[in-house]
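Every protein chain of the complex appears in place save one, which is left out.
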Amino acid sequence: MSTTTFGRVPAVEPGAATEPSYLTSENTIVSWLFTRDHKRIALLFFVSITFFFFVGGGAATLMRMNLATPEGLLQPALYNRMFTMHGIIMVWFFLIPSIPTTFGNFFIPMMIGARDLAFPRVNLLSWYVFNLSGFVVLYALIMGGADTGWTFYTPLSTVYANGYVFAAAMAVFINGFSSIMTALNFVVTIHRLRAPGMTWMRLPLFVWAIYAVSVVMLTATPVLAMDTFLLAVERFIGIGLFDPRHGGDPLLWQHMFWFYSHPAVYIMILPAMGVASEIIPCYARRPVFGYAGMTIALMSIAILSFFVWAHHMFVAGISIYSGIVFSLATFFVAVPSAIKVFNWTVSLHKGRITFDAPMLYALGFVLLFTMGGVTGLMLATLAVDVDVHGTYFVIAHFHYIMVGATVSAFFGALHYWWPKMTGRLYPEMWARFAAILTYVGFNLTFFPQFVLGYLGMPRRSYTYPAEWQSWNLLSSAGASILAVAYLLPLFYLGWSVFWGRKAGANPWGATGLEWLTPSPPPKHNFERTPAVRLGPYSYDPESDSFVTQEGTRHVR
Amino acid sequence: MSGSARLAPEVQYATLEQQGDTAQLGMWVFLVNETIFFGALIFAYFLYRMTYPHEFAAAARDTVLWCGSLNFVLLLTSSLTMVLAINAAAQDENPRRMMIWLVVTVALGSAFLVVKGYEYYLDYQDKVVPVVHFESKPGEGSAGELFWMFYWVGTGLHAVHLTVGIALVLYMLLWRIRRGEIGPTYYAPLEVVGIYWSFVDTVWLFLFPSIYLLGRS
Partner (left out) sequence: MYHWIPFWPDTAAVNAVVVNNLYIAELALSGLIMATVVVMMLSFCIHYRSRSTASRANLVEKTWHFEIVWTSATLGVFLILFVWGAAIYLWLFKPPPADEEVYVVGKQWMWKVEHPGGQREIDALHVPVDKTIRLVLASEDVIHSFFVPAFRIKHDVVPGTLETIWFKANKTGVFKLECTQYCGLQHATMQGDIVVMTAPDYARWLAEQGVNEALAAQGADLFRAHGCSGCHGENSTVHAPSLAGLYGTLVHLEDGSVRIADDAYLRDCILNPRSFTVAGYPPVMPDFSGQLGEDELLKLIAYIKSLAGKQEAGR
């Protein structure tokens, strides 16, 4: 249905002097702050979200310090504000934007052979709106933070809490616009700006994943926007849409919140699935197993994710029959995830596997995602959820998926595409070490929390009975290993920008269009319009060769 | 004045036509998003309406029907003039006719806001501004205040959207058209604004009956 013509005839003829790279073409501050180049905007986003990751991580550090002893080291009020801000910042200011706004922004146009996103100004505006919301959330944090949990349950948040709930809710509200703008840009770009020959079934799975995630963002985020808007109004003037004393219904807030936030958890995992689907074939040197199945799975997760929200409310006082319906729907949405896990695993079969850092992160992703997923199924089982809801079991479940899986995929993507983005190779040994350390530290931190959860430790508690200290101590110890594993790349990647070996156009021998152009890419991505002839993963392990999407065969 | 002939597409597009198509798709996608935004509000409203049918009906009888209806007519007409402006843009090399229709559109939109402002003034006198200036009327119970919450949030958000619409049309008039960028060869920006305008109109098409008419007999 769409026009798939590629952009104007390039200014530079093939064979003529190459354009300067996007990094060096202009170098004033203004040229960065007002850039419309998707690659530069991606880097701007990268700086912002990395900052917020460490702010959220700082809060986590304080929390784990506090929980190392049963009595706790922090004031209760401080602890409560810390986990609330940790949740808010990690979810909306790091994880939701993380992969889409950085690697999506940078590579979607390149992977479909376009010269930019459809609306470059909207893209830049999205970054400014993101930072505006970031300032508001930092304001809320510095003034003392909110203390409602990231879920803002009413009437606690509207009437009883006395932190900066209004500011925090407004930050989330504004942040939503940034999500929406970015998602809109991706949807339109993927529909309209694909290079000649780039049909839907030739799109790399990362593009499919970002497409799926953008559709979810576009349809779910406005509900959150309305929800937080009503919350802010209620908090501000005190009339209770969500307050039973005024005839309001506190559960309405939860319905609207989860109507957004359940799809939002898939917003956080789908891009990571896309990343894994790029990395695994590249390092296994064979096509991904079941390309069509993978795309169907992505889209069905996106659609089904809208029908399961009340599984967060099994014990909240919804009718038991809707509980049953939502449990069934939750099992259905897990089926496509199962397809993906099996397909990734079988994608190793008959490969020529090397274990570079991106691959280690990707394998870690699959294992931790499976672990988080099967515990998700336990939560979806009604009777078990009645027991473990609101305990550390839930905390462990979602950290396995969000931190174990998605953050690992984020680091995998960072290493995989680092040479393309900067033109430099990272030090391989350090990177492998960091990947393994992440895996070990992660399991040490969060596995004990499953046990704690089933023992009955309530989440959001600054203090706990002494008999649970051993597990908590283990978790805190793991968290410090994890912190090291997350800080390490900061140093060696930073080092590599200046002193790393120069990377060629295609250091990994990968097939995607993004590897056809020099590293770092020129300002308008390609010197010549790519003409796509093949699907994305034409690796042949038997002869150890690969064919790019333009159809040239390379033997390694 | 046929400056549009000089227009070149932005770097990521092959042709102006592709650029225009893409802009339109962008607006449609945005409107899906807006529909869900207002949809969430209207959904919540009907949920409460079902919980408190009598109170809401009683409170709804205090809305100023003539203001709402007049605005209904004003906005419908403005959608028509907007379409006429786009037609003119597509047909005439000379932008005069298009500009006239756009001015009429802006005038109608502003008239809507004036009427709405006057209605808000009447509402204030009627003491139906929750918390700020409120008096519960007989038959409304405590849920009446909830009705007025929805009234203010719904009409207020709609007014904000309309203001944005007016600003967009003014931007077309005072900037894009003056620079000769809109004409028969390329009028996609105006079309995009037009789509947005009809959306704002459609929202009122839903808000008006649900707030003013329902339960009034």
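Read from first to last, the chains carry the letters A and B; within each, the first residue is number 1.
To be clear about the criterion, a contact is a pair of C-beta atoms (placed from the backbone, for glycine too) under 8 Å apart; a residue touches a chain by one contact, two chains touch by 3 or more.
Owing to the predicted nature of the structure, the values given are computational and were not obtained by experimental measurement.
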{"item": "Contact residue for the chain not shown (choose from A:Gly58, A:Pro196 or A:Gly390)", "value": "A:Gly390"}
{"item": "Touching residue (missing chain; options A:Ala338, A:Leu437 or A:Ala531)", "value": "A:Ala338"}
{"item": "Of A:Gly144, A:Gly197, A:Gly456 or A:Pro518, the one touching the omitted chain in the full complex", "value": "A:Gly456"}
{"item": "Hidden partner interface residues of subunit A, rising order", "value": "76-77, 80, 147-149, 153, 155-156, 159-161, 244-245, 247, 249-251, 284-287, 289-290, 292-293, 314-317, 320, 323-324, 327-328, 331-332, 334-335, 338-339, 341-343, 345-346, 348-355, 363, 366-367, 370-371, 374-375, 377-378, 380-387, 389-391, 451, 454-456, 458-468, 470-471, 541-542"}
{"item": "Residues of subunit B (touch criterion as defined above) contacting the omitted chain", "value": "51-52, 54-55, 141-143"}
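The rule is short, and it goes like this: only the chains that are shown with their structure count from here on.
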{"item": "Mean-CA-position distance for subunit B and subunit A (Å)", "value": "35"}
{"item": "Interface residues, subunit B side, partner subunit A - complex", "value": "9-15, 18, 21-22, 25-26, 29-30, 32-34, 36-41, 44, 47-48, 51-52, 130-132, 141-143, 145-146, 149, 153"}
{"item": "Interface residues, subunit A side, partner subunit B - complex", "value": "3, 5-8, 109, 114-120, 180, 184, 187-188, 191-193, 218-219, 221-223, 225-227, 229-230, 233, 237-241, 246-249, 252, 256, 524"}
